[in-house]
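All protein chains but one are shown at their positions in the complex.
So that you can tell them apart, the chains are marked A and B in the order they are listed, and the count of residues begins at 1 in each.
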Amino acid sequence: MPLVNMTVNGRPVAREVEANTLLVLFLRETLRLTGTHVGCDTTQCGACVVHVNGRAVKSCTTLALSCEDAEVVTIEGLSDGEALHPMQAAFREHHGLQCGYCTPGMIMSAVGMVRRLGTDLDRDTIRDELEGNICRCTGYQNIVEAIRAGALAMADRPDA
Amino acid sequence: MYPFDYHRCASAEEAKALLAELGDGRLLAGGQSLLPMMKLRFVMTGNVIDLRDCEELRGIDIGSGAVTIGAMTRHVDVASSKELATALPVLAELAGGIGDPLVRAQGTMGGSIANNDPAADYPAACLGLGATILTTAGEIAADDFFLGVFETALAEGELVTGVRYPVPAAAAYMKFRHPASRFALAGVFVARAMDGLRIAVTGAGSQGVFRWHEAEAALTADFAPEALDGAELDTSDLNSDIHADADYRGHLVRVMAARAVRKILAANR
């Protein structure tokens, strides 16, 4: 089996994987990082979003082997120790989650959104940018509010 | 996913050589079309050749009268290019409307063109602008490149390396999204190019992207949305499914074309 090396949440990992292993399954089954979820099989729902080399991507549509030498950050690696990342805190504060299943992908997408578009996001932009993330519980309204607030909070945390 | 062997290469030439050597291989660019098909076991291949290290195939080059974009340039980089926003804004806008932000972070122009999904956006841009597809074997005019659904003029072992887009006098792309898949139900690219007026339609044709010649003639005579009313559109060549039958798709093609014309007129005003 081929070997893959990558950094996941700041830690180097080297594992043998079948070539047809998707990044999401590598994270969930091999590394047991189960915060990244699978919600569809057609690359649409975004429950699996992680950051690869700083970009928010769908880990269900990425081969693990394509992430050789990549920096991968999952929802488990977003916060710095005890304190929640500002976007995680905003999702909680604004009730931007109910069952929580889409939430890791939503949060990783939201952080990616802020990194691309800045910290002052209007609600229409946020809705537009959520094209690749589906939620069944919240009706999106509180997710939009959470992302808007989380983005503003990230302005005060340049490291986030 | 069926099993396969994984290879990575750092240049188009290397990929070409590997393809020839392996015989049975699929190129992986951004993977946003290929991997979904492989996941559902629609595609079986013995080898996957990952082009992610082909840095030479990435980049946007603004020339005089034309813009050349490397095949491995991601949609997000086309969409957010400041240079392109000035030189060929219609293309940046089109790239910014492909899929969703997460797909755009990985999907590439070359991958989209070589795949030639009948509802993809880039083929409409290529055909609408009269672009030239650059390959490891030479150059292919867009008019000769898109042959049918998931079919192109690429020969066995030939790779797309980039696309050269002539800069038109004016252009606009309007699409109506499929409510579920969010691909184009009908996307119409209208360009007043150096060599005349071109209209390319994606999402609607049963054979994939096509030029709507009747509308080109009508708009050449009179560049006004009303001119489209008289342009014939053979709906028997259009797709029909539960989301949009040929009648509706044909109608959407007209509406999107008219909106593109209006957009161009408004921009020139």
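Throughout what follows, contacts are C-beta pairs under 8 Å (C-beta built on N, C-alpha and C of every residue); 3 or more make two chains touch, one makes a residue touch a chain.
Operating definition for what follows: contacts and distances are computed from a predicted model.
Visitor: Could you tell me which of "Amino acid ABC transporter ATP-binding protein", "Carbon-monoxide dehydrogenase large subunit", "Cytochrome bo(3) ubiquinol oxidase subunit 4" or "Multiple resistance and pH homeostasis protein B" is the UniProt name of the chain missing from the displayed complex?
Guide: Protein name of the absent chain (UniProt record): "Carbon-monoxide dehydrogenase large subunit".
Visitor: Since one chain isn't shown, list which residues of chain A touch it in the complete complex.
Guide: Residues of chain A in touch with the missing chain: 18, 20, 28-29, 32-42, 44-45, 47, 74-76, 78-79, 84, 88-89, 91-93, 95, 97-104, 107, 123, 126-128, 130-131, 133-144.
Visitor: On chain B, what residues meet the omitted chain?
Guide: Counting only chain B, the missing chain is touched by 1, 3, 40-41, 176, 179-181, 185, 242-245, 248, 251-252, 255.
Just so we're on the same page, only the chains that are shown with their structure count from here on.
Visitor: Centroid of chain A to centroid of chain B, CA atoms only: how many Å?
Guide: The answer is 28 Å.
Visitor: Along chain A, where are the residues that touch chain B in the complex?
Guide: Interface residues on chain A, with respect to chain B: 2, 18-20, 22, 41-44, 46, 49, 55-58, 60-63, 65-66, 68, 109, 112-113, 116, 129, 131-133.
Visitor: Over in the complex, which chain B residues touch chain A? Could you list them?
Guide: Residue positions touching the partner: 1-6, 8, 28, 31-32, 35-36, 38-40, 48, 50, 52, 76, 80, 99-103, 105-106, 181-182.
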